[in-house]
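This part shows subunit A:
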Amino acid sequence: MAKVTFLTDVCKGCGLCVNACPRGLIVLEKEKINKKGHSPAGITDESKCIGCACCAMMCPDCVITVEK
Partner candidate 1 sequence: MAVVFSKPKALTDAPLHYCPGCTHGIIHRLVAEAIDDLDILGKTVGVAPVGCAVMAYDYFSCDMVEAAHGRAPAVATGLKRAMPDRIIFTYQGDGDLASIGMAETVHAATRNENITVIFVNNAIYGMTGGQMAPTSLPGQVTQTSPYGRDVKTVGYPIKVCELLSGLDAPYYIERVAVNSVKNVTRAKKAIRRAFENQIEGKGFSLIEVISSCPTNWGMTPQKALDWVESDMIPYYPLGVYRDKSAKEAE
Partner candidate 2 sequence: MAKVLMKGNEAIAEAAIRSGCRHYFGYPITPQTEIAAYMAKRMPKIGGTFLQAESEISAINMVYGVSSAGLRVMTSSSSPGVSLKQEGISYLAGCDLPALIVNVQRGGPGLGGIQPSQSDYFQATKGGGHGDYRLIVLAPASVQEMADLTAKAFDLADKYRMPAMLLADGTIGQMMEPVELPEDMRTAVYEKPWAVTGTQGKREHNIVNSLYLVPEQLEKKNIERYERYRLYEQNEVMVEEYMTEDADVCVVAFGIAARVSKNAITAARAKGIKAGLIRPITLYPFPKEAIRKAAGHVKGFVSVELSMGQMIDDIRLAEGCAKPVTLCNRVGGMIPSPDEVLKAIEKMEGGEF
């Protein structure tokens, strides 16, 4: 069980984290629009997260904090 926090308003919606997640848990939340005008990244089911931080490693904008 891990905790993944997104600085939603810093996210540029590039989606690199989406492809990086080995479990396919991250999505761009199409229904949301952040301050920059992007659909930000978010996690679908945090309970399945293994806390590998692959998403954070591929994020160019330090949007993601991972705790385990």
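Just so we're on the same page, a residue touches a chain if its C-beta (ideal position, glycine included) is under 8 Å from a C-beta of that chain, and two chains touch if they have at least 3 such contacts; residues count from 1.
With respect to how the candidates were assembled, all candidates are chains of the complex that A comes from, given by their letters.
All values reported here derive from a predicted model rather than from experimental measurement.
Q: With subunit A shown on its own, which candidate in 1 or 2 touches it within the complex?
A: In this complex, among candidates 1 or 2, subunit A touches 1.
Q: Once bound in the complex, which stretches of subunit A touch candidate 1?
A: My answer: residues 2-3, 10, 12-16, 19-20, 38, 51, 53-54, 56-62, 64-68.
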